[in-house]
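All protein chains of the complex are present and in place, except for one that has been dropped.
Going in written order, the chains are labelled A, B, C and D, and every chain counts its residues from 1.
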Amino acid sequence: MKIELILIPLLPLIGFLLNGLLRNYLSKGLTGIIGSGSILAAFVLSFMAFLEVRSGHVITSSYFDFISIRSLKVPFAFQVDQLSSIFLLIITGVGFLIHVYSTSYMHDEKPHHFARYFAYLNLFVFSMLLLVMGSNFVIMFIGWEGVGLCSYLLIGFWFKKEDYTKAASKAFIMNRIGDLAFLIALFMLVHKLGTLTFSEIFNPEALAKLSAFDITVITTLLFVGATGKSAQIPLYTWLPDAMAGPTPVSALIHAATMVTAGIYMIARSNLMYSMAPGTLNCIAIIGVATALLAASIALKQNDIKKVLAYSTVSQLGYMFLALGTGAYVAAVFHVMTHAFFKALLFLGSGSVIHAMGGEQDMRKMGGLSKYMKITNITFLLGCLAIAGIPGFSGFFSKDEILASAFATSPVLYGLGLLGALLTAFYMFRLYATTFKGSFRGSHEQEHHLHESPAAITIPLIVLAILSVIGGYIGIPEFIMHGAHSLKAFLNPIFEQSYALLPKHEVSHSMEWALTGVSSLLIIITVAIAWGRYSKKPDTEEAKGFGKLLQDKWYVDEIYNGVIVKPLNALGAFFNNIFEKNIVDGIVNGVGRLVHYGGRQLRWLQSGQTGSYVLMMVVSILIVFVLQFFLRK
Amino acid sequence: MGITQILFWVLTVAALFSAIMVVSSKNPVHSVLWLVATFFAISGHYILLNAQFLAIVNIIVYAGAIMVLFLFVIMLMNLNKSTEPVKHKWLQIIGILSGGCLLLVIVAALRNTEVSQHMVEMSTGEAGLIKNLGRELFTTFVVPFEISSILFLSAMVGAVVIGKKD
Amino acid sequence: MISLLLILLPLLSGIITFFIKKEAGARAWSLLAAIATFVVAIVAFTCYNNTASLSFSAPWMGILNSSFAIKADGMGAMLCMLTALSFPLIFISTWTTSYKKAHNFLGLMLLTQAGLMGVFLAMDALLFYFFWELALIPVYFICSQWGNEKRIKVTFKFFIYTFIGSLLMLIGILYIYSQTNSFAIDAFYNASLSSQQQMWVFWLFFVAFAIKMPIFPLHTWQPDAYEQSPTAATMVLSGIMVKMGVLGLLRWLLPVLPIASYSWGDTVSTMAVIGIIYASLIAFQQNDMKRLVAYSSIAHIGLMCVAVFSETQSSIQGTLFQMFAHGINILGMWIIVEIIERKFGTRKMNELGGIAKKAPALTIFFFVIAFANIALPLTNAFVGEFLMFNGILGSPVTQYGVAFMVAAGTGVILGAVYTLKMGRQVFLGKTNSRTEQGTDIVFHEKAILCVIVATIIITGVYPQHLLHSLEDITNSILHKSDVLPLLKTMKQ
Amino acid sequence: MNALVLSAIFGVVMMFSGVVFKRNASIKATGIIAMIVLLLVNCMEMGNIKFFKFDVSAFMVFNDYALFFNSIAIFATLVYLVLTSAEMEKVGRNLAEYFALIFFIIAGITLTTSFTSLLTLFLGIEIISIPLYILTGSDKRNLKSNEAALKYFLMGSFSTGIMLMGIALIYGSQGSFSIDAMNFSAAAKTPNLHIAGMLFLLFAMSFKASVAPFHFWTPDVYDGAPTVFTSFMATIVKAAVFIGFVRLFGGAFGKLESTWSLWVAVMIAATLFVGNITAVFQQSVKRMLSYSSIAQAGFLLFGVYVMNEAGREGLLIYSAAYCLATIGIFAVLSKMTDYSFEGFNGLAKHQPLLAFTTTICLLSLAGIPLTAGFLGKFYMLKAAVSNGGNLWLVIFAVVMAAVSVYYYFRVIQAMYFKDGPVQSVAATPLEKYTLLIVCVLIILIGVFPNVFLNWLYFSR
Partner (left out) sequence: MPVNYYIVLALSLFSIGVVGVLTRRNAIIVFMCIELMLNSVNLLLVAFSKMQVAKDALPVAGTDGQLFVFFIMVVAAAEVSVGLAIIVMMYRNIHSVDINFLNRLKH
């Protein structure tokens, strides 16, 4: 069965247009149906596409020439292969759940804002689909920027709050910085290869035209682009701020889909990266550093969404660690599992926040398990998954990453493990503080506490199930031979890379040992966290190192001081001093000089005949002297 | 040194001296009189150069008519006393200096000109005689001569326009 | 022949407008004339799409070897289209803005249009110069008469500034004329000046174009002029007039003085790149929306300048495309500024805020245009900037392509910064006493903004039609300005 | 020759018309009709219909160029008379005499533009100058007029002295006054006597043409003279002097171009600089216009500097454009009560036609394209550029032209963009239409220079 690929992004686009243009006329119900329905339809189509891809086809279809000049042809064309089909499923599937969730979560909004919200979400899905379906870098970039736009719009959805709009701008601009690097990489590709189509770039003959230096530069630039979109050091600071948006948005965009675009892009370009070991090392280091940094910050956050945000950054770091160590499958795997459990966690937190009447501070919560049974259980499952407790999805993906890290370098493994422990710790700190203990909020809030409606809980349940079982498509080799169906599925994408990457063989027994150790450590950590926070949350002000963590290592402040403020000062200097006094000053100065000259020259015109004659005579004299005595 | 040369030098000295006196006299009337003297000296030169017609015209028109007109105006205005306020000293000095420099520069420039050693025909020659001049004036130069009538007309009209009392 | 109509129609109707004393009549007439011109432009560039009907030549100053030669090549047609499209939009958008003696205002506007059309079509250096000035004079009167309080001084500065530039260009034209003895553009293309001559004749031309565009550091007339002009004139100035400079570069500088363009390319590009960052940084400091947009325009045009001097297929075709895109976008921007100023009585961003609540439609239009302005994909500017950046980076004529590209790209990031800041301060946030009373835009405003947004999106999603029409002219410009073989022969 | 003789005759006629006619209107009508006749007669001579067939070639040659200029000058004078004769009445009671003097000046102009002998040049210049001294002082009660006349007269005579010294030195070197006789072989060394004489003549002509640094009389005299006569002096007379200038330096000293072109270049620069820069600060439009006339002289001097065909043509176009525009502005100015810039405030509201015509004239002076003034400047620059000479001078010139925009546009700003009291500017319909015709001419020459130029070319 041939799938008309254009329909997949077109449906959300239609949803966007309907919701956007008719927002003043649609009822909330209709809006929700249009919004969710279009995604559901897209999901169905994606699934059909997946099935087709599973049978070994790569579906491509080209529509029209987007840009076609003599030196560059960019068709508007789609391509769905194994990699993109996985992402398609994640995007439309998780996306659909979140849409459903949103119909309830956003129900308090006025109808046209409600419609606007769904329009944005649909637009986001559209962009994200473009990103993963594009058959060339330009289409990918269109989606790449499009999701940035939607992220901007959704973070700033409550536009009346100035902080939110600032956070939105920040997200957009930091993304743009990365995008610039991305673009430069594209231009270098055009310059060197004359094409941006994946199939023409990612084959050994084409890449052979590039020097090692070129490849390193291009891959590095692409990676910089990815750090922006996927919130890695140094461009990660926007993501925590992005929590200003509605919680489903955080779940969809800032956890499950958009932020994984960078991973998608690098996985897509795996052949090129495999040829650039330097870049891969760099990615691994950045990834693990991000994972640790974000995890450390998450330890001391009190805002429930902030914790999850830093956790996202940290998990994304893992994915990059995986990419950097050449474990592309592991990265994609982790993207998938992460999509499940992180969406679950965000939605769960959304449910909590919803119940708490907008309160996000964990210190004011506690003991919610009594009031919100489903949320409690699903959230716990999510925590277990993210912590990597054996059997849950997170365990499989994370374990694969750590194994790959160990194969590359034990140091990376050690750091990665440390990150995993931190993750387990702060997640259970979060869980314990929120759901255990006694309620610390106001009476009013307590009175208001309730389990969320079905539109919220059903997605939670679905996601919880996925979080638990999602890992079983990638059972490691050492446990069960040939059970890593994901790896098998993705093999066509990565097989060429495997040949290029250095082989690090780790014996099965070693892997068993590692897994055992890490699982044990994680369980211990979970227990410590549980024990420490289930009764008494840390409500007192952090001091010393804790303060440093709570204030996020002051990275924002440093950026502010090192980049924003000097640029602002420079701008102010240009505006107030340089422009006015020097550039325009010179122009005006010329004018003033002429004016002044006019005023001074007037005095020559003294009105006295004698002086006029004198000046004439002197001129005559000068001319004569010059003519007869000095001119040769 | 013949009589011509002696006369030349005498007339030259007279002309220069009286010219200087024209400039330096405080009393306008004296200036006019010194100017007349200068004209006479110049007329003397004309005669030395055998340009009798011009010598006569110079005395009649210039020394006679024009200078009398000057004198007349000065008398009319009762300017015989030195009523002229003195210019600034340094302005005068600058004036004299620049005039002197002008003289020096031009003379220096023209010192070695090609014609400098050409001789001027003294006391002889027919070019300056009334007969020759008259013939030329009314044949070849008749057009400019007629044109100068326009000049006179306009000067006349002008003098009337300006001089007439409204 | 039909291209002649593009000049004559606005010219004559403009003159007629002066005599329609009734305001409503004058408005209707001028709008009608503008629309008629638009229709003619559409007919010309779709139905009569051959060289014979798009060019016109008549003896004019035979003695000077100058003729009234006009021709609509791809670039000319595109810019004429932009002009023809803009003027009806301008007239409608200012339909309710009151002007004293509106008939004079509208008449002068139409004269400006005639001048602009002439500039874009002229194929004779002298004719080009004539139209160059003809377009300026009416604008001078418009801005001086109907502008804000500092209008006279500011417009005067603008006028003298550009006048000096154009006089220098005149010398350049005359100098080349003294070599070719003809003002025809082909003669100019074949002038083959020695490289020493080109080196300084280049600046005579470039200064004129640089002032018009404007390029740092010759830009200081611009923010003031934009700020003080009536918005209708600002639209013309920034939407269309700055394109005169770029057109000048592409038609009269690069192909005429290829060696100098090559040699000075880096210098000029450096100026432009400095200008991009400089203007962006300043734009961020602005509080007045008009000034902000003005500085952003400097940055955008600077990018075009760099792209032009990269001399690649991609960058030049991108520049041409971007000329159209920028014209539309900034027009939309000005329309919105005009609406805000009319509705809320101020352009100061700190006095505004929360308009989104009161005028959602306006807000949406603004954000679409703003994102187009910062070249978001699927808007028109993305295509232009993508091609331009691509060309700059791959430029064969400079070794600093990467540096220029990165610096210009930084400007684009800064562009996002200040554009979003403007959006945030003006439209988002809480309403204040001033914006509390606001209402949303009315039908005709929606209609024109729709046209603009539609143009943005259509050319953004399917740019190929427009791009294709610019292909030939790009090739011909590149062909004429190609110095690399020339340099090779020189080395041998 | 036709124009020369007839203008002298008409001058005499006008002298007596004051006796014959009692009404000023009749005198004016006579004068204007006489001027029309003069124009026709001059045009006839261009068509080779000569009334007087003397051989005057030793003193003057009425070639096409001179005749064409004379036509322009006479036409401009005609326009001038139509526009400003009403104001002339107000200067004094001697209207007939003023007309007579103007006719005499025309005679002087025909001489100056067609001399072949330095004697004719001298006479022509004097015939121009002496009536001008009188016209300058014609407002007898006005001390400014007195002062201007005295200054003009004293300095004019002084420059006559310089000119005569030049002529004498040249005579000493050449033994002849004919400009055709002054031919040197390029190889031989030019005698210093000759160079000195040439320089003296250069200074004297510069004085008459108000070229810096011999321009000092100009602002004072133009300012002090009655506005109607300033108009005449600053336009037609000045243009004629330039034609004489070109004739002298092209004809007599053409071979010495390398010697004098440097000085002329310096003078152009100085003139443009002084004229434009000083005009910037003026408060009175009249005085501004007199400085601007100095500035324009700088451009006209290009015609001398380049000394090629294009330069000569340019001089014609430039003088036509300059004369028409300046006469137009002065015509409006002479009707104003307040000569300051503020006096023009709000003129466009009350007198739109006058404001419009003034604007066109100012645009022409500023050299905006599609006006005659642009064409003039264009020709001058073209001549200078094709001459291949000093391009820095050309660039300097255009920068100064841009400065000139500053002060010309101040008037436009005042008229259009500022509010002022209602002024009763009495302009008769005839005057208004004439002004309009002037504007149309300015634009026509600017837009269709072919028509104008073809005339020149066919007549050659």
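In this text, contacts are C-beta pairs under 8 Å (C-beta built on N, C-alpha and C of every residue); 3 or more make two chains touch, one makes a residue touch a chain.
What you see is a predicted model, and the numbers here were worked out from it, not measured in a lab.
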Remark   = Among displayed chains, the one left out touches A, B, D
Message = Just to verify: which one of D:E45, D:E147 or D:E431 makes contact with the chain not shown?
response = D:E147
Remark   = Residues on chain B facing the left-out chain by the touch rule are 4-5, 8, 12, 15-16, 19-20, 22-23, 28, 31-32, 35, 38-39, 42, 45-46, 49-51, 53-54, 57-58, 61-62, 65-66, 69-70, 73-74, 76-77, 79, 84-85, 87, 91-92, 94-96, 98-100, 102-103, 106-107, 110-111, 115-122, 125-128, 132-133, 136-137, 141, 144, 148, 151-152, 154-156, 158-159, 162-163
Key: Where the missing chain touches chain D, by residue   = 119, 122-123, 126, 130, 133-134, 137, 140-141, 143-144, 146-151, 153-154, 157-158, 160-161, 164-165, 167-169, 171-172, 175-177, 219-221, 223-224
Task = May I ask you to list the residues on chain A that touch the chain which is not drawn?
result = 602-603, 605-610, 613-614, 617
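Quick note on the criterion: only the chains that are shown with their structure count from here on.
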Task = Calculate how many whole Å lie between the centre of chain B and the centre of chain C, each centre taken as the average of the chain's C-alpha atoms.
result = 71
Note = Per the C-alpha centroid definition, the whole-Å distance linking chain A and chain D comes out as 77
For chain D, residues that touch 2 or more chains besides their own = 192, 196, 406
Note = chain C residues touching 2+ other chains are 160
Message = With touch defined as at the start, can you tell me which chain A residues reach chain B in the complex?
response = 610, 614, 617-618, 620-621, 624-625, 627-629
Chain A partner contacts - residues on chain C that touch it in the complex = 157, 160-161, 216-217, 219-221, 278, 281-282, 284-286, 312-314, 317, 354, 356-357, 360, 371, 376-378, 382-383, 386-387, 389-390, 393-394, 402, 405-406, 409-410, 412-413, 416-417, 420-421, 424, 427-430, 462-464, 467-468, 471, 474-475
Key: Parts of chain D lying in touch with chain C, wherever the complex brings them together   = 363, 368-370, 378, 381-382, 385-386, 388, 391, 394-395, 398-399, 401-402, 405-406, 409, 413, 416-418, 448-450, 453-454, 457
